[in-house]
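All protein chains but one are shown at their positions in the complex.
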């Protein structure tokens, strides 16, 4: 039940973009496992989930919370108590957001903000939305994914009179209907957009473009959504500022280096159940993801080879103690091939024809293009589905390779997103909303911005508490000597 | 489906020993996951498994293999083809045994051996037993665990006229009946015992003690079984030599250091789903298991503290870069407590009363005594079962600790045994049988022996191939200079 | 003999800048040890070196090389053979420059270039200058440091009719005279400047500003020189483009992360002779230098604490497994304090008053300001000079701290610069000269530029050969997919 489902909707002009959703961004759709298990036990308890054909659509139900409000559309309001417990557990873990609530509560920096949100609806994002409310905002919220909603969490929000429109198992029509219900309400003119995938933004552009006059900005988290915003921007059609929260330094480091360092091991254990010690592995690409994977496997006693196209990254691989090689030169001898390039056709049929029996092939990069899986769908090769995420591809001579997740991003398929990453993302989103809402006229143009360095640093600082970590403060004298403000930013904006 | 089941049989005089079965030894009962999944898919296909009450006992069935033999008792002979595929996959992985077949096939070192075996019945052990046959032995085989038999593997053996008596879900009575069927057959006098847990040995002692006149030796793998043999030996009742294969250097290093280095990460991810980076952890005990756990967590970016009672191990912890501390001194600040001591009451209620909210507590040591779990079963604490292997214990103030596997050995409960360890065990068993069967009169007395150093080295050498590793051979001159034989042993017997 | 001497010249208006020369840049003044030892044995052979007062100044000598040329001024032309051997040894090590000679020799990209150089005069820089000549340039060369010249290398160049003006032990007057002799020659109008410290540039600005009309650009390596250029640029006085080769990605990574990872260990062993295992260390600052130092000490078994002011770097320290703390919180318990901040007064008297007996204090940062050494020069403290680079400061209670290099940058004082770093610097300088000389009109304005990403990558690629490292080349299809040229640059210019 840890799979990330892609949006299965097909409509002509956007097929490509929806395909590309199965990207790293997708990871955020995984709610933390505690919540998940609860969901599971819950849904397995409900017979509805088991017999979808008999189900009454939430759109056809008449539900009301205990305060008499009907401004929501969810699966089952009765799940509210259970969902509230989920949210409370998540609050324990989202310490940065809770600290932000405390720090900014007095000044209500979002007073007057009317936010329409379209993200996954989980216990963690619920903590985010309730934080926005604490900080003064009004919100309406739909799901960005038809499968990822935790119904009990939605119920808990609805019970608190939070207008939420989302359930697990929406149809395509439901999906857009829910989004519309966030925007198109009498007496409500949203002035901020919190988006994850660009669908809310797309919908407003398409249906209610006039609303953009009031909108102060868009905060977008997914690569796909950012891609769409840049597209708009290039075409001169972006009419409000947007902040790209995906590429903040803090988020990037965690998403790529630190998470992959752990999830490569986790994912390989869960799928191929391989012992790492003594194994020969080739890691294709030595960016942050490749660095994380290589370091983890080296630490576990694997012999790691690295391939690279960029001489600077290549030199780093050398200095970190990895043999830099071409894939073709080691592919016969290695026990695993891991792609982390973001490129296409990095592992092709010619390579796979040379692999030794039992070689594991998987992808930790950004898309499902790195391994040319289609080249394996030929008559002479036998595919044997061994278990979830694992296929054996058998050559006529009996030799088999072990293909994981059919070449899709492995840790999206088989690992959970650490709560820490969810927390960084949510905190960044909150700060980006505050920044855009309060920015003086002229600070932001109609363009796509990175999170200002100072806010990026603030997100990081809110997360240090978990580690019982204590920052040193500059003295006045030191700040002057360095030409820095005592509160940062401490590095130039390009610093990574 | 990765749980290790302990034998649930209760009979007065052996309760304690059967309890202690949930030890590290138990890990071998886990078959490798590939086989496992197949088993699962298979059994879920069969309606028998689902409706146990309707099931006909194998003892009441009349089955015959394609060659007309009926000398076996298993669940379903029709599963033979499927089981054969499992065995063939396992052969691919048990390269050391396959190499041994080739190396020793000509000389048939087990010609004349009549072996009764009582071990888990899985694809991997099937490769062992078929190897024994290739080397000249006759065998009869029962399961050492009432739940661990892979029925399709048993079928494949039966189809090859291998006398096997085992099925998944035996009753206690079935269990001893199967063992008896291995021993008590007309015209069959076993002269070797391959045991795992000591039940076969126990049965023969109890029922057919006269057989020991012909028995050349016992090969025992489990800690429990070895404990029983030492008990017999001390009481002067051991009447044949026995080899303890559990404590071979090769097996020990893999079981403890190398496996735990990987399984601590794997187990924690699967259960607590914790991010390791930046977490503070205290590892209690710095033996091989503690060394493996500490090294792995340090490599993943945790801050690791170590506790020890032995100053020599303590000094090693210091030199390896760990702060040596008492548990009480850091228990308030750490995010995880991992016991690896083999001792009892290492973590007690007083410690747990001080832990911070969310602290994870688990045991990687040898028994379920290290954490005083019973002290948590008091009225003021609430237990919340979150998912398999995970309980939250909630204090009156709302603080919760996360207890894994109820204090039992974590990686036995939540991780698989690497095939590599199964291979080392099986190869060691085969060599120990050959050694005892062929040893000249007088080499072994009626005592419990460790595997001779030279054979231990041979087991290691058979496993180097997997890593494409090439040993250097001593020249004559070098061997003379070192006072060594060119074929080993290369170290004194006490060398670890 | 590994000390870096600062320029001892005092003249009012530039005191500050000359002081700051004892910076990381200074490291390049250390010639590689092979050359050094040779120098030593050579100079100890010559009586001149021993009796400086009797020495005849090179300016007063009449020397001629074997071809009859007198256009040079050096210590002793007879040392030429010996110097040539030094240069040949250096050529073996400067493989990137030798590869560049081969790659670019045909096209003579520096044909027409008239370069005046002012750098250290060592075997390694000689390989650079002779490379420039091979690529078509004419050069005249003076030393940028009055102590660092290898006289035998200067002789070897002079013997090849290379106009070099440099000797070990120049006076201030000699220093400027030598520079002048590079510029002020009849029939010679330099059109490129290769500078290290900014003195050549300064001299031309002051004395021959008209020459700038012909000058195509300046290549500057030192932090001091770059600082001066930026100063000129801000003041609108920079009248030609300049390339800052100090801040190339490749050079920075090597200078800071990779070198410091090794030199922290080397320097501590050479000075304090400390055992690292089990020691508690606090590293102040977690930039590249701090990362290198922390990683190395952790690998050697030290327990490392980190202090930071920047939350993003702080979070990285946490994820890398270091306790983030304030200096004051651990200063009582640590065995070593290492500063890597680039800031001032990071370790002050209050800290040192609390340190335990034997605590080692040293600086790996950018200047000599990080440790407030002046606060230790008070009557109640006794300074005991134990050996080169090591002072014991003794408190009235007998407690002593071990101060290394009097708080100056430790590895500049006690470690050699790896040849690899010298090679990267020299190759970068050569490519920057080629770039500026051949750049089409308008590509560079009158400003200070970083090395273009593509050249940075080229420098890296020229150094991969040493590691027998093989780059992967993009296929056409892949390059298109990524939107990259097959020859790079592969990353945006801000990528680090």
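In order of appearance the chains are A, B and C, and numbering begins at 1 in each one.
The definition used in the following text is that a contact is a pair of C-beta atoms (placed from the backbone, for glycine too) under 8 Å apart; a residue touches a chain by one contact, two chains touch by 3 or more.
Note that the coordinates shown come from a computational prediction; the quantities given were computed from them, not determined experimentally.
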item	value
Missing chain: touched chains present in the view	A, B, C
Residue of B:253, B:356 or B:392 touching the missing chain in the full complex	B:253
Of C:186, C:273, C:441 or C:476, the residue in touch with the unshown chain	C:273
Touching the absent chain when the full complex is considered, from B:67, B:102, B:377 or B:470	B:470
Per the touch definition above, residue among A:323, A:454 or A:470 touching the missing chain	A:323
Interface residues of chain B (partner: the chain not displayed)	249-250, 253-254, 257-258, 307-319, 323-327, 329, 342-346, 369, 456-458, 460-461, 463-464, 467, 469-475, 477-478, 481-482, 488, 490-491, 494-496
Residues of chain A in contact with the chain not shown	277-278, 298, 300-303, 315, 318-323
On chain C, residues whose C-beta touches the chain left out of the figure	32-34, 37-38, 92-93, 258-259, 261-262, 265-266, 269-270, 273, 275-280, 296, 299-301, 333, 357-358, 386-387, 415-416, 418-420, 466-469
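Just so we're on the same page, only the chains that are shown with their structure count from here on.
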item	value
Between chain C and chain B, distance of the C-alpha-averaged centres to the nearest whole Å	59
Numbers and ranges of chain C residues touching at least 2 other chains	315, 318-319, 323
